[in-house]
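Please read through the structure below; I'll follow up with questions.
With one protein chain withheld, the remaining protein chains of the complex are depicted in position.
For clarity, chains are labelled A and B in written order, and residue numbers in each chain start from 1.
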Amino acid sequence: MQTKRMTYPGRFLPYALLAPQVIVTLIFFIWPAGQALYQSLLREDAFGLRSTFVGLENFARLFRDGSYVNSLSVTVVFAVGTTLLSMTVALLLASTVNRMIRSRSTYTTLLVWPYAIAPALAGVLWWFIFNPSIGIVPYMLEMVGYQWNHRNSGSDAMLLVIFAAAWKQISYNFLFFLAGLQSIPQSLIEAASIDGASPTKRFWTIIFPLLTPTTFFLLVVNVVYAMFDTFAIIHATTAGGPAQATNILVYKVYADGFVGLNLGSSAAQSVILMVIVVALTMIQFRFIERRVNY
Amino acid sequence: MASITLEGLKKTYSGDVHAVKGIDLQIEDGEFVVLVGPSGCGKSTLLRMVAGLETITEGTLKIGDRVVNKLEPAERDIAMVFQNYALYPHMTVYNNLAYGLKNRGFNKEDIEKRVRIAAKMLEIEEFLERKPRKLSGGQRQRVAMGRALVRDPAAFLFDEPLSNLDAKLRVQMRVEIKQLQRRLKTTSLYVTHDQLEAMTLGDRLVVLNAGQIEQVGTPMDIYARPASMFVAGFIGSPAMNMLPVDYLNEQGANGLLDNLPDGTDVVGIRPDDMHLTPPTAPHLIVDSTLALFEAAGAESHLYVTLADSDQPTVIRVSGQPPVAEGETLRFFVTRDALHPFNSATGKRTGD
């Protein structure tokens, strides 16, 4: 990794400069992660007094456990749903805003602020407007003959958390798509229109392919977001229910460890999640590197 | 003010990349020395070693009587003008000039006085409260010079300071640097790849190639007696033409080339030593075809193809001779205009 051509000589100073960050990282990141790894290989007895080494038994149990497999598939549905919904809406809005001249900045301002809303608040907001007894959306749905109830229906609950999670993420995706669109040289679009391509055709043959790097980047970021940052949305609304229909992996780690006090299993789940995050981060880094080389 | 002494200075990167391969050079107090050479010849590295921005792998560097090999740049009592000026963008011009003085613990009045004097000398007084980005290229260049000037250092180091300016401004600043240095008599080391800049600025030139000194001398010495084919090709524009002795003999040299120094197999001829009318002194005669005619106003450059040869050759004549492209052209060269070289060693013969 690079430094500057010329650097300061330092025996002591660079270590002192790094110390605060490294100490915090060691105490609050590396050590707990190591603990999780260690715990994942142990089993505690019912009273939490003794623990025995059980190797990969905790992992094996997880994959035999129907509720963990359920959680995996719930996570996939939730992540794919949130990512697709949020990115599609954001791309539609960004490409529409991008063709505006005078009103561009106004619309941008009106669309970016939900980034500031905490996921937990987003959950509460959607929970409220979908509230089966007093919410406004179930009332409207009832008029078209649908009985919305996310307290009993797993699919309603899943839709609700997807809406909340996607809503919160629209502004992030919108900004990146808009930045991506603005980096496409105007001359390419002009060339295409001289070549007789209609606006729709221009979008699919010129703009969309050139947006691939942005799209791919956002795909990874959104999956990471849906898998890890949405804990608050689940916790503040469905709490994983009904009947585990929205019990995504990151929520299950918390529920099994903190509420269920099953430390070995929770630690094994942590380790699996860490592996997933590391894999996703690597993909993202690979990709950023490639993009730098463009 | 002080002399600068380089003894066996070497710079080696990561084991075996030899950027500077042993330089011995004595720069006298008050002298203006120009390091000139093509890019990658090690001239900037050498300057940066003097400045303390690069470590010295081997050898001794003295400023005055002090060995400064291990000293920080700030402790060497030098000032440097960078190619991209390296002005602090967030400071006003005044603070840019004052920063080095503040770090050295000068008191307020002294700093104020020095900055005013330097600013006056460089005619940048009216910009003192501005930020660098509000200045033109030429004004920034002056500020960069001012930053060197205020310190009244033992030596000025210039790293291609004019290469970011447009052609007209470059000539103007060149003249100003020269006048300033004459007035202040501060020892100066100046790096450039532009041979014209080198010729016009330096009391002495040091021509560098591949990390080694090719030749040291006054600009006119080097122009008149280039020590190697490299120097001959580098100093002077258009570059010196190189013709094999055998070829000239075949074209009929009338014994004119018989008493060249031992080992000579190539002779160099400056484009302005090729005449279209026969001189009175004994001369060589070469036939050629005019391939391209370049009129540059006061002078013209004739690109010719020699008879029985594919050697590219340029002739420089004053004014605009009545010749047309495609025409056969005969030119004449006197004996004393020939620079004898050995093509195997690349060195001038007979010295």
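In the analysis below, a contact is a pair of C-beta atoms (placed from the backbone, for glycine too) under 8 Å apart; a residue touches a chain by one contact, two chains touch by 3 or more.
Definition applied: contacts and distances are computed from a predicted model.
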item: Listed names "Hydrogenase", "Monosaccharide ABC transporter membrane protein, CUT2 family", "histidine kinase" or "sn-glycerol-3-phosphate transport system permease protein UgpE", with the criterion being the UniProt name of the chain not displayed; value: "sn-glycerol-3-phosphate transport system permease protein UgpE"
item: Residue among A:V54, A:L72 or A:V89 touching the omitted chain; value: A:V89
item: Hidden-chain contact residue, picked from the options B:Y99, B:Y247 or B:F332; value: B:Y99
item: Sole residue of A:V24, A:L56 or A:A243 that reaches the chain not shown, by the stated touch rule; value: A:V24
item: Residue ranges of chain B at the interface with the undisplayed chain; value: 51-53, 72-74, 78-80, 82-91, 99-100, 103-104, 147
item: Chain A residues touching the omitted chain (full complex); value: 1-11, 13-15, 17-18, 20-22, 24-33, 35-36, 39, 89, 92-93, 96-97, 99-100, 103, 107-122, 124-129, 133-136, 139, 167, 170-172, 175-176, 179, 186, 189-190, 193, 199, 217, 221, 228-229, 231-232, 235-236, 250, 253-254, 257-258, 263, 266-267, 270, 273-274, 277-278, 281, 288
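Basically, only the chains that are shown with their structure count from here on.
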item: CA centroid of chain A to CA centroid of chain B, Å; value: 60
